[in-house]
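Note that this complex is displayed minus one protein chain, with the remaining chains in position.
Up next is subunit A:
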Amino acid sequence: MALLKSLLNRHIFYNTPRVIIPAVRLFSTDVKPAEDDAPADIENPYKKERKQCILCKLNIKPDYKNYRLLSQFQSPYTGRIYGRHITGLCKTKQEQVEAEISKAQNCAYMPYYYKDKTFLKDPKLFDPSNPVRSHRF
């Protein structure tokens, strides 16, 4: 019965005259020229902001007389300077910080083997236990 029905349907569908819709679409207003409709030439709005290290962002030049800032890059346990993968500084700034710290230590502004206890509660610029690159310490 179902087969008969489908056959009948197909026969009728193919043989009945149908309305042919033309490809041209009709508008009540004038069609704009294509140039106006072209995509606007703008900057990529989704472009990410350029990453900068904290000293470059705030435009700070490390100085051996500013030993309070320098002591923030020093370990409170051993007095050693944290590496670039922990401090998150760019290469040039890290080099400058290391040079200035050794200057400050030489001038007896900063201790070699510990961090000045008055600076222990200074705000943390980075988290030593969460480095950019993993390390074995």
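The rule is simple: a residue touches a chain if its C-beta (ideal position, glycine included) is under 8 Å from a C-beta of that chain, and two chains touch if they have at least 3 such contacts; residues count from 1.
The working rule: contacts and distances are computed from a predicted model.
> Just to verify: the chain that's not displayed, which of "DNA replication complex GINS protein PSF2", "6-phosphofructo-2-kinase-domain-containing protein", "Ser/Thr protein phosphatase family protein-like protein" or "Small ribosomal subunit protein bS6m" does UniProt list as its protein name?
Going by UniProt, the chain not displayed is called "Small ribosomal subunit protein bS6m".
> Which listed residue (A:V24, A:A38 or A:A108) would be found touching the missing chain in the intact complex?
Residue touching the absent chain, from the options given: A:A108.
> Would you mind spotting which of A:R50, A:K121 or A:R136 touches the chain that isn't drawn?
Of the candidates A:R50, A:K121 or A:R136, A:R50 is in touch with the missing chain.
> Using the definition of touch stated at the top, determine which of A:S28, A:N44 or A:N59 touches the missing chain.
Going through A:S28, A:N44 or A:N59 one by one, A:N59 is the residue touching the chain not shown.
> Which parts of subunit A are in contact with the chain that was left out?
Subunit A touches the missing chain through residues 50-53, 56-57, 59, 61, 64-65, 88-93, 103, 105-112, 116, 132.
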